[in-house]
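Here the complex is missing one protein chain, while the rest keep their positions.
Up next is subunit A:
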Amino acid sequence: METIEKIEQDIIDEFSVYDDWMDKYAYLIEIGTAMPAMEEQYKTENNLIKGCQSRVWFHAGMQGNLLYFTADSDAIITKGIAGLLVRVFSGQKPEDIAKADLKFIDEIGLTQHLSPTRSNGLLSMVKQIKMYAIAFSAKK
């Protein structure tokens, strides 16, 4: 498994070819569209990250000592962003996830999505992922 830093760098490199934001969004749409839908049984109230703009679900589960994520959203761009997070974090050690600094978000220009008032809530997604990681590392 590649490290969080390595995957982040890959994403930064992929986004660096787009200088226009519309192209970046088109890429996020592509990622969102390609993502498999989450199994309905995981689209629970507990897994839902609330925001009035779109609904986002994150599901987490341990396999061995690694934490795996799946995600879904009814909005495609949000799903694409969630997909990036899944790609970075899924299959990593909970303690690595908890301390990841996530520089890629800033570098690919997604920072504006981190604003807490932004209701498609990248910040809420990251928070949720980190909470899962902390919870699972405490359990170990």
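The rule is simple: a residue touches a chain if its C-beta (ideal position, glycine included) is under 8 Å from a C-beta of that chain, and two chains touch if they have at least 3 such contacts; residues count from 1.
By definition in this document, contacts and distances are computed from a predicted model.
Enquirer: Refer to UniProt and select, among "Phosphoribosylformylglycinamidine synthase subunit PurL", "Cysteine desulfurase", "Amino acid/amide ABC transporter membrane protein 1 (HAAT family)" or "Secreted protein", the name of the complex member that is left out.
Expert: Missing chain, per its UniProt entry: "Cysteine desulfurase".
Enquirer: Of the residues A:I29, A:M62 or A:L123, which one touches the chain left out of the display?
Expert: Of all options in A:I29, A:M62 or A:L123, contact with the hidden chain holds for A:I29.
Enquirer: One chain is left out of this view; which of A:R55, A:K93 or A:K130 touches it in the full complex?
Expert: A:R55
Enquirer: By the contact definition given up top, give the residues of subunit A that touch the hidden chain.
Expert: 21-22, 25-26, 29, 52-55, 74-78, 119-120
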